[in-house]
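Heads up, the thing below is written out as structure tokens.
This view holds just a subset of the chains, kept in their places.
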């Protein structure tokens, strides 16, 4: 196992109105992988994300970036946020400028880049999310899915090593989800580490390399997707459920209809259907 | 979101009529205004603190947190009263014994008054006090707007905080100039969203028969006459004791 | 800066409350008329009021590093007009006292006079005057917000000076004392608030004309 790029150790945090949000949370983020933070509403996902980019400061515990314990003075936070980008759930919360290109340029300009450099970054970020054609459009006239992608582009333009996304697929239709995941995959291929929070077990199973299951302000289990989702009791107690594809694939293996190894389980509808087809072709031959 | 509000909704007196606390806190403020400060203020401070902590069950720590910011203001403000400024002979600052007495008086009165405010604010949801305004002749349109403001404050605060987090994530507060610009963008966006929310609420409430008025059931809290009487007696006793002590101290 | 609970002598607290009342009555009448003509105005005004509360809770970036909050009087007066702002400002001040322990109940009247009456009226007056003299929108907004802010603090200084005349030099000396302290801390903040308000109004006029039109009702379409 390589050294984690981000490491949260014993985080504790309570909101001003005394609601305890994190209660001794430990998490490791491996570089270059996709980590899903899977948890029900109120399990502390968003609070954790705000700790991972230094927005919130834990009452106890610490966050390490590349092994270094992070400070909370201004300079440290600025450096931290250049390495770790955070995309919040509601794009309305993070689009402040009149046009798409202006909005995406906000981060690079704040980083002190020149106008020309910022422009390059904007073009790059929009292209990597396949929304270059939106550059001149007014932000308020975008569809929800477009706003979501513009918000992500605003972070990408800062070229962070880790991109953290809060519920990236919330509110998107199947087509929008596919489009977004395609763009994120492209991002990962270029070496970016991805962390995303979700309560969608099917999404986490289909799309994450690693999963951390959150409940009551703690990480209840962390491992590869299959490891983390194996225990249906744990999932139930976290107000979650077993992913549909995994449940069916398991039932089909139990009934002797299908064979697959834990190392390479079917993850998506397409993969499972394919497996069923192949088997029936086999059976016929 | 606000610690004060959380206590107001969940304390031992939650189900009692808000008029009772209003009488206690308001009566406290009234006698504090009418009677000698040096003897009345400590008594009021004592009574209100005991009522808040032992009566309503507010933890001492949270009561102190309530007092912390205003007391900070007091500690920086009151010393000014103890200093006199002489303008005749150039500008000269000097300690003034009379001013010191004023400073002490103001400090005592502020602390006592603050304990009355704490009792009221920590035990009574703002909306229940606002509802009482209707009886004081405040037009119902104003009262309805106040109640709606209360509800929307939480919504908009959340958006403001999240918006600032989002801007900070993109280095929006890295220098003074950028901070100002980010804050300006945030405020403009918040206003736009506030107005959008008003329009969407119009649709949402229209589905529930909204025609302009925002009439809802009032919560039923029975007014307890025995308790009101006890509060009256308590305030009377404090007044008498304060006067007696004042005479005794001469 | 709010005058805290209990700080003013009772007579002064009562007197300032009496001063505030007529402004509130006039403002309330206007609100009642507006809501009668157009019932949905309740939602719009409530949103405006909640916005004003949130605005006053935001932290202003400061050069020195100490924390401060915008008063919002200038922006509020320009957007909503001074008579409606008196009511909204009073509501915000009451909620600040009860939710945040900023200000107080006995000092509510004095704080209303300074922050919801004097500040907004000065801001509004400066805004209209500058515009009618042909001043650019940016200049008018800046002056309105800055002077509205300063007027608020000047008024607070007067209130404190009247309540606590200097033992040697009287009210004038006290005013110099309080005013001097406020001037030192408040002039930079007033300038910052002026700049901030310019940024906000510029953004709104560029990208959000409809919203400004929607608000214009509150003061008879004044722009």
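A, B and C label the chains in the order they appear, each numbered from 1.
Keep this in mind: contacts are C-beta pairs under 8 Å (C-beta built on N, C-alpha and C of every residue); 3 or more make two chains touch, one makes a residue touch a chain.
What you see is a predicted model, and the numbers here were worked out from it, not measured in a lab.
*Asks:* Could you spell out the copy numbers for the whole complex in terms of the labels on screen?
*Replies:* Summing over the structure file, the composition is A x2, B x1, C x1.
Note that in this section only the chains that are shown with their structure count from here on.
*Asks:* If you count the C-beta pairs in contact for each pair of chains, which pair comes out on top?
*Replies:* Top of the contact-pair ranking: B-C.
*Asks:* Please report how many Å separate the Cα centroid of chain A from that of chain B, as a whole number.
*Replies:* 42
*Asks:* Calculate how many whole Å lie between the centre of chain B and the centre of chain C, each centre taken as the average of the chain's C-alpha atoms.
*Replies:* 19
*Asks:* Averaging over Cα atoms per chain, report the distance between chain A and chain C in Å.
*Replies:* Chain centroid spacing, chain A to chain C, equals 43 Å.
*Asks:* Residues of chain B that contact two or more other chains, please.
*Replies:* 2, 5, 185-186, 188
*Asks:* Along chain A, where are the residues that touch chain B in the complex?
*Replies:* For chain A paired with chain B, touching residues are 15-18, 50, 53, 55, 77-78, 81-82, 85-88, 90, 92-97, 106-107, 110-112, 154-155, 158.
*Asks:* Contact residues on chain C for chain B in the complex?
*Replies:* Listed in rising order, the residues are 1, 4-7, 10, 13-14, 28, 31-32, 35-36, 39-40, 42-51, 53-55, 57-58, 60-61, 63, 75, 79, 87, 91, 95, 97-102, 104-106, 164, 166-169, 172-174, 176-178, 181, 192, 195-196, 198-200, 203-204, 207-208, 211, 214-215.
*Asks:* Can you name the residues of chain B that touch chain C in the complex?
*Replies:* 2, 4-5, 29, 32-34, 66-67, 69-70, 73-74, 77, 80-81, 83-88, 94, 96, 98-99, 102, 106, 109-114, 116-118, 120-121, 126, 129, 138-139, 141-142, 144-146, 148-153, 155-157, 160, 164, 173, 176, 179-181, 183-188, 190-192, 194-195, 197-199, 201-202, 205, 211-214
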